[in-house]
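Every protein chain of the complex appears in place save one, which is left out.
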Amino acid sequence: MSEEVKAEVQAKIPAQAETPPPVMLPKGNELVLSSSPHIHAAENVPSIMFKVIIALLPAVFAGILLFGAAALLVIAYCIVFSVAAELLWCKLAGKPLSTVRDLSAVVTGLLLALNLSAGVPWWLCLIGAFIAIWLGKQVFGGLGHNPFNPALVARVALLIALPKYMTAWVPAKFMNGNAASYARQFFTPAAWNSVLGAPLDGVTCATPLGLVGTTAKVLGPAPGVFAEVANPTAYLQYFLGNVGGCLGETSALALLIGGLLLVLFKLIKWQIPVFYLGTVAVFTAVINYCFPGVTPPALFHLLTGGLMLGAIFMATDMVTSPMTEPGAIIFGIGCGIVTCVIRIWGNYPEGVSFAILFMNALVPLIDRFATKKPFGYHPWDRKKGAQA
Amino acid sequence: MEIFIAAVIAMAVIGLVLGGVIGITARLFRVEVDPRIELVAELLPGANCGGCGKAGCADFAKSVVTGENPPGKCPVASREQVAAIAQALGIEAGATVKKVAVVLCGGDRNQEKVQTLYNGVSDCVSASLIAGGPKGCAYGCLGMGSCARACPFNAIEVVNGLAVVHPRLCVGCGACVETCPRHLIKLVPRAAKVHIYCSSPEKGAAKMKVCSVPCIACRKCVKAGEEEQFVIDGFKVSVNYDAASLVGTDILGRAKCPTGCLLSETGHLKIEAAQTGEVA
Partner (left out) sequence: MTPNNSSRPLTFKGGIHPSKDGKALSRAAAVREAPLLAEYQLIVQQNVGAPPELLVKAGDELKKGQLVAKAGGFVSVPLHSPTSGKVKEISRIPGPMGVPVQAVIIVADGNDEWGELMPPLDWKTAEPQAVRDRVRDAGIVGMGGAAFPTHVKLSPPPDKKIDCLILNGAECEPYLTADHRLMVEFPEKVLRGAALLGRALGVKDIFIGVEVNKPDAIEILSSQAAGFGVKIVALQVKYPQGAEKHLISAITGREVPTGGLPMDVGCVVQNVGSTAAAADAVLEGKPLIDRIVTVTGEPVKTPGNWRLKLGTPVAEAIRFAGGVTCEPGKVILGGPMMGFAQKSLEVTVMKNTSGILLMKKDDIIQYQSTACIRCGKCLDACPMNLQPGSLSAAIESEKFDLAAKNNVMDCVECGSCAYICPAHRPLVQHFRRAKAEIRNRSKK
């Protein structure tokens, strides 16, 4: 230190002693101790769930637009019953109610609703919600511990237990091209059926996949039998969602917008839907080409049934899908293969739910092997450090 | 009918073949087991606490039969059980000094003067890694119950932020001793009923800043008792557990410990005098 600075320092000491500067010092009696890191990303579980709900909105609006007030009722029932089921479980099990506030029950209810026909009665929503929240999630220990997608567990349980209600499809309001009567049709008897809890009767229709299944059974494999359901005009209707089916699964357009939102929010691994859809496309295209008449073309398969909903929203559920990118690819391909096998050769016209549940069961296995190479290891010698 | 007969025959053949295979392998790969090991294992309490230093009761039974350990080394077994084992094997029972764990800290929430807010895993080892944990005293019990979780006999309870041992439940296996990041838990002879509940080597004034019940090494207890009954180590006095005559509860009245760190077991547990008979 130079002479000048030294003199300066010396000059400062007495000055400080005489007039202490008005400095407010921390008392340090309210300090919090915690582990590093001391800052945190803004994202938390409720915000993730909120973003998922945002991404689901296009499909929700499409469902209401296509199936009328009945769809709105089913959605409301499912959400209310799911939250009620969660609340009741937490109360009974003496758990903190934080899991109610994290919106996960709302997401489950919404996904369940999207997987139901618009004409189901209220009590079916109630049963579904309790199966989803209690059997699908809470018995395993709650959010994060469930091996299977809760909404799919409920859907499959209902499908097997109550097929009569689960396969009574309400026709979309635009289906007959009668846009003029749309306003009148918005409130259809289906809506009141739902309130009364009566089974849907009168106006039902078949899904394209159902039609294909029956056609193949009745006529046997022959080239050209699918011309009626698999043509460019029909594809456009499928893309927009103007067909019969579950209230959230028909509109591929709305689901793709939602999927885009999910990818933008970085909530899903894009590999799952891409490889799922890709596998279905390749698989059905090959079968369609090699064995004409066995199954409709690939585009038909991509646009119909619950594939879009399943691939974009159900298979990508964080809790029940693999955590790594290679795992996501394996998972997507597996879902695609199982879906195609069920659709083409299975007893059910639709196989998406079963396929995803089946692959859910394999996730722990996939996660165990599809891991990244830890930093500083040779690719073929990952556990060296642990042995040493 | 034929199908039944075929099935029965098939099952019988499969059964015979597999049974034969099992029989042969059992002969080929037979392991000689000393029957006495099983006998001893049966006589042991079967707590698998590891207090003897072995991996479990079966392992300990083996070491008893081989003569590596005397049966008395099992901290859980009662004197009768030990005698039964010794008799069965025809050996000496070995000296049994019954031990009990004691948490040498008396600073619960009411006694400690400085407590920082802590936001993290409720585990003593984890907490001690963050600036030494929330407790003002760097040598005191963190009260997050790592020892209580480690105890196979549920003998440790965290009361008001301080771990206390219930001597009636403690068998002295020592499973808790290793878990304490502050090394506050000691295995002491069961006969010792009075302890100095402080482990801080700091100066008295420094201790008084953070706690109202530290040992300030005033030596009043040493003067009241006999010299060799206590160990003076820097700014801290502790009970000499190796002494020929352990210090008794009568010292409490005579020593008049000014801070109150010299306590009986029951005093540490904060049990009313009426209940002491039940515990002791």
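The first chain written gets the first letter, and so on, giving A and B; residue counts start at 1 in each chain.
Here is the rule we go by: contacts are C-beta pairs under 8 Å (C-beta built on N, C-alpha and C of every residue); 3 or more make two chains touch, one makes a residue touch a chain.
The shown structure was predicted, so the numbers you read here are calculated from the model rather than taken from an experiment.
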| item | value |
| --- | --- |
| Which displayed chains the hidden chain touches across the whole complex | A, B |
| Chain not shown: contacting residue from B:A131, B:V231 or B:L246 | B:A131 |
| Residues in chain B touching the chain absent from view | 114, 116, 119-121, 123, 125-126, 128-134, 136, 138, 202, 206 |
| In chain A, positions touching the absent partner | 1, 5-6, 9-10, 12-13, 16, 23-28, 30-45, 47-48, 98-99, 102, 141-145, 267, 269, 318-324, 367, 371-377, 383-386, 388 |
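In this section, only the chains that are shown with their structure count from here on.
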| item | value |
| --- | --- |
| Mean-CA-position distance for chain B and chain A (Å) | 51 |
| List of chain B residues in touch with chain A within their complex | 116-121, 126, 129-131, 133-134 |
| Chain A residues within the chain B interface of the complex | 30-35 |
